[in-house]
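With one protein chain held back, the other chains of the complex are shown just where they sit.
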């Protein structure tokens, strides 16, 4: 890589990070409204935000929802990936297309479609609706991650286990499972993050009782007059950095699968 | 646990609850464990209801009140979507749609007998023959950064010295209708009452304002925050309830009411037709009108109460038009909502064509 | 007795069935229903009328507003895709070269993706506003006096879209570039190509599959965005998503909202098809059957 390329890369990296630093700076401003550059220094906005019951409630909703979406998409996604990679399934390409299409169809539209669908079906259980919507958008990530690790795993190991007398289930439990565990871990992490950050699906399906954090944030930036929204943003950015650290530690460079 | 009561007994109990001491816990055991969902607004008003009114009501009745925040039109949309199987019991909406909701059969008449607090309500704030009551009246006008000289007339705002310095309310919000009336009034030179029927022919005037508009905002609070920061000089048109609480906290933003006149922004409550837990819903609506709620609500959110006989503190009186005589003295204008509701979708599209195309 | 192959495809089918069933019910059916709704109902003076109709589409194309917003949506998506591609190449090359630097680049590029979209848009709004950090810096560094405001313009939406969707093009590109054997570039240099020509003649054409995936992802995500245009566009330059939201939640015109949503689906799918098929045609001769 030439020095010119390297310099260009460094500039771009700075531009990527810089905007995220702005709310961090504004969050400590000791003024009752937001201003740049910040004036004075205080941490009180952090305490104010953390004590906010609505923040706590929304965070709890989002955590429950992300856990449900991750578990649900694993339950559906792992067998699906195994079936697609290790078995001769009729219409394999069509199935793969269906599984990946929630990534292509605009989420906004899928959310609206689900809202209409559930109201026609007379379903009123909001958490269920949100969870189903989130599983739809998390499933492609799980299937793709698990498929990738299945493709990388050596199928001869499974044959060896079968020859030595293991039945299909035992083979899965003792051999396949260990080989695809990295794929399952990364799939679960991505599913959790995708659900935790989702706005366009939740926007249509949420209600007062189940009001996920991203929606609350959107209301909050329109409602909070003081730097407490900047404090909340800073906390969210820190959370993202922690997640990146965890992902890097667990998965290394496989982070690229997220978008690849 | 749910204790079933028949209608007649519950009415008396609810009435009892209204006049009894606020913490008559056992008296309201009939509501124990029940849940109602209400639609409310954002802002200080919503904040106060969420923080103060609902917890006290829940404690007293042993029930749960879920408050879902949303703008008037979104709240009406939710009512329509759930009309066959209502989810909401009480909905807070602007006066603009009370008649609409009645016509569409989304709401039902308030049971006056079960709502003793109606007694103190100024009669003009009981709508559509009992299909809704006001909860608070704020003033519709222009908000501006305290560092600038505010416009004396609306007409001034078309001057090019305001280029890029105005924030305009989104057609998703009711005050956008006030703005259309202002534009018609500025074009025709007629008072609001006549100008409102000339809006159809005034969109050229609306379009002329475009160079002066910095953006079209959805949230009055965010817009006044940005005006306080100096991002823009003025915002039009917004309810004072979204601005004054921050003026009061020392933010450099306040309201002004140009010479053409001020608008009445009336927030109302309606009872949803076939509401779940109707008895509890009525009790809640009654509670909203009680002086014990109205006085602190007015003083917190800086809106005028729709009921008589309150002694508001000095500071609040500086921000609101109260009592009724003061409202009349200020000549607050309330548009012909029936006409506007019929036109609203069309006007929204035309506003979008000017500002969003 | 069942043949081994049939037993195999049966077990396979049983394994994929739950996921397929789930998606048919909770994804395909609702979307088809929505598209169908746009041609069986219309709003007339606030009252829903049922019956086969194309009025919603006639309205979408005859009122200049919707047409203009559709065009803007396409334009914004294409611009975001192209700008991202230009920025993505140096990053992808750095990542493909690996090492500590490549790892750091990957992490930094992915960071915005993990910061919630609302927070990100909010951060940009604080950076780009008239009294924001960018103008403050420009003024105080003496670069510009009274710089113009970027917030509430299409530029703000474009900048923020590129910022967040960048990883969706950088990572496929890095994968494509990383798959090019280093000897290919060395061979080009030995044959007399300087860095620029190595890039233009070798790296660029060989990265086309990754580029196509990246372009279509960035386009689709930008065109379907709601939050970023809403917060940063100031309603001056709404994309189609904003109008869908307004039709459904503010104006209660479900059939028309469904029609706009259907148009968005068609738009995104057809652009995806153009990008991916185009790349496939370009590369068919040298990728078809590769790996045999």
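So that you can tell them apart, the chains are marked A, B and C in the order they are listed, and the count of residues begins at 1 in each.
Methods note: a residue touches a chain if its C-beta (ideal position, glycine included) is under 8 Å from a C-beta of that chain, and two chains touch if they have at least 3 such contacts.
Note that in this section contacts and distances are computed from a predicted model.
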I notice the complex is incomplete. Of the names "Acyl-CoA dehydrogenase", "2-oxoglutarate ferredoxin oxidoreductase, alpha subunit", "ABC transporter ATP-binding protein" or "Methyltransferase", which is the UniProt protein name for the chain that's not shown?
"ABC transporter ATP-binding protein"
Among shown chains, those touching the left-out chain
C
Which is it among C:43, C:206 or C:244 that touches the chain not included here?
C:206
Touching the absent chain when the full complex is considered, from C:105, C:118 or C:188
C:188
Touching residues (missing chain, whole complex) on chain C:
181, 183-184, 186-194, 197, 201-202, 205-206, 283, 285-287, 289-290
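What we mean here is this: only the chains that are shown with their structure count from here on.
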What pattern do the touching chains form: line, ring, star, complete or other?
complete
Heading the list of chain pairs by contact pairs is A-C
Roughly how many whole angstrom separate the Cα centroids of chain A and chain C?
17
Whole-Å gap separating chain B and chain C, where each centre is the average of the chain's CA atoms
39
Counting only Cα atoms for the centres, state how far chain A is from chain B in Å.
37
Pull out every residue in chain B that's touching 2 or more other chains.
218, 229
Interface hub residues of chain A, defined as touching at least two other chains:
34-35, 221
As the complex stands, chain B meets chain A at residues 37, 42-43, 50, 66-69, 81-82, 85, 87, 218-219, 221-222, 224-225, 228-229, 246, 249-252
Where on chain A is chain C touching in the complex?
1-2, 5-6, 8-9, 12-13, 15-20, 22-23, 25-26, 34-37, 75-77, 79-80, 82-84, 86-90, 95, 98-99, 101-102, 104-110, 112-114, 116-117, 120, 132-133, 135-136, 139, 143, 168, 193, 197, 199-200, 203, 213-214, 217-218, 221, 229-230, 233, 236-237, 240-241, 243-244, 248, 253, 255-260
Show which residues of chain A lie in contact with chain B when the two form their complex.
32-35, 54, 119, 122, 124, 207-209, 219, 221-223, 225
